[in-house]
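Structure first, commentary second.
== chain A ==
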Amino acid sequence: MILEVLKVTKTFSLGAERVVALDNLDLLLAEGDFATVIGSNGAGKTTLLNVIAGACRPDRGRIKLAGRDVTRWPAHRRAHLVGRVFQDPLQGTASHMTVAENLALAAKKGARGLAPLLTRRKRRALSEVLATLGMDLEKRLSEKVAHLSGGERQALTVLMAILTKPKLLLLDEHTAALDPANAEKVLAITERLVAEHSITTLMVTHRMDQALQVGNRLIMMHKGRILLDLGLEEKRALKVEDLVGLFRRVGVSDDALLLGEGLAFAGGARQ
Partner candidate 1 sequence: MLFLGAAEQGLIYGLMALGVYLSFRVLAFPDLSVDGTFPLGAAVAGILILRGVNPFWAALAGGGAGFLAGALTGVLATRLRIPGLLAGVLTMIMLYSLNLRIMGRPNLALLGKPSVLSGLAQALSLPRGYGNLVASGIFCFIAAVLLLLFLHTELGAAMRASGQNPTLVRALGTNPANLQILGLALSNGLVALSGALVAQYAGFADVGMGVGTIVAGLASVIVGELLLRPRSLLGAISAVIVGSVVYRMAISVALRYGAALGFTASDLRLVTALVVLGALAAPALRAALKGEGS
Partner candidate 2 sequence: MKRLLLAALALLGVFGGAKPIVIGITQIVDHPALNACRDGIIEALRRAGYIEGENVQYIITNAQGDFSVAMAIAQDFLARRVDLVVSITTPSSQAIVQVFKDTNIPVVFSAVTDPVGAGLTGHPNVTGASDMIDVRADLELLLKVIPSLKRLGQIYNPGEANSAILTEMTKKAAAELGISLIVVPAEGTAAVPLAAQSLLGRVDAIYCTTDNTVAAALDAVVDVAKKGKIPFLFADPTSLERGVLICTGFDYFDHGLLTGEIVLKILQGTSPKDIPFVRQAGTQVWFNLDVAEEIGFVFSAEAKKLATGLLFGGERFVKE
C-alpha cells in the first residue's frame, strides 16, 4: 500500500461551533492507483489532502506512506514521498525566480548544500525535461515565472511535483482556476506524466465528468466520510446524471454541487 489513511478524524472550531472535517475516515491506495475525489462544499476533500501532506495533524488516527507511519512527521519531511499541486497557480512556484531555477530546486528534495544551483549540464537536462511538456517552456528557461500564464505555471508545477518521482501525487483541483483550453492541456499533461512514471495519484476535482473519465477509482466524500469508493468498471458504467442523483439522495442541493468552492474553514485548512 502506498497510502493508508486509518481512522482519521479532524475537527475545527469556528468560534463556538465545532465542525467535523474528517470523520473516522479510512482510505487505502495501492501502487499505481489513480483516484479522483469529488464531494460538495465542506465534504473534507482539502482537509484530507492537508492531513496526508502534513499541513495539519489529525486529532485521531494514523497516516502511512509506503508503509511508514508519518503521522508525526512535519510537512517538509514528508515531501520526499509526496508531491502536491494546489489550485492557485501562484502557490506552486517561486514567481520572482526563473523557470530554470524553480525546476532546479524541484529536482532535488531535502538537504541543500553549497553546490551551484544551475550548471550548463543541468540546464540542458532541465531543458529536455521541459520540452516534454510541449508548451515551448524550454525556450523560456531564463524568464521569471511571474511572466508565465496560469496554465503554463500549473504545467510547470505539475512537472516540479513529479520530478523526483514521489510515491504519491496530490492534486487539489489544480485545473479549477484555469480557462477550459488550458485546463484540458494541463490535465492531459498530468495524465501523461502520471502514466509515464507510474505515480500513485489522488486528484480532487469539482468536475464530475473529469472524475469519471480519469483514473481507475472514484471516491465520493460527504461530511467528512467516504460515501462511495468505485473501481474502474463501476466508474465507467456511470454517467454524470447518476452522480448528481446520488448527491441529491444524500441531501446535497444542486447549488452546493455546482459551486464547488470550499467554505471558510476548508480554505483555512489549506494552509
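Of note:
Methods note: contacts are C-beta pairs under 8 Å (C-beta built on N, C-alpha and C of every residue); 3 or more make two chains touch, one makes a residue touch a chain; residues count from 1.
How were these candidates chosen? In short, all candidates are chains of the complex that A comes from, given by their letters.
This one's a predicted model, so the numbers in the text were calculated from it and none came from an experiment.
All listed chains 1 or 2 share the complex with chain A, though the touching one is 1. Across the complex, chain A meets candidate 1 through its residues 53, 74-77, 79-80, 83-84, 91-97, 101-102, 104-106, 108-118, 161.
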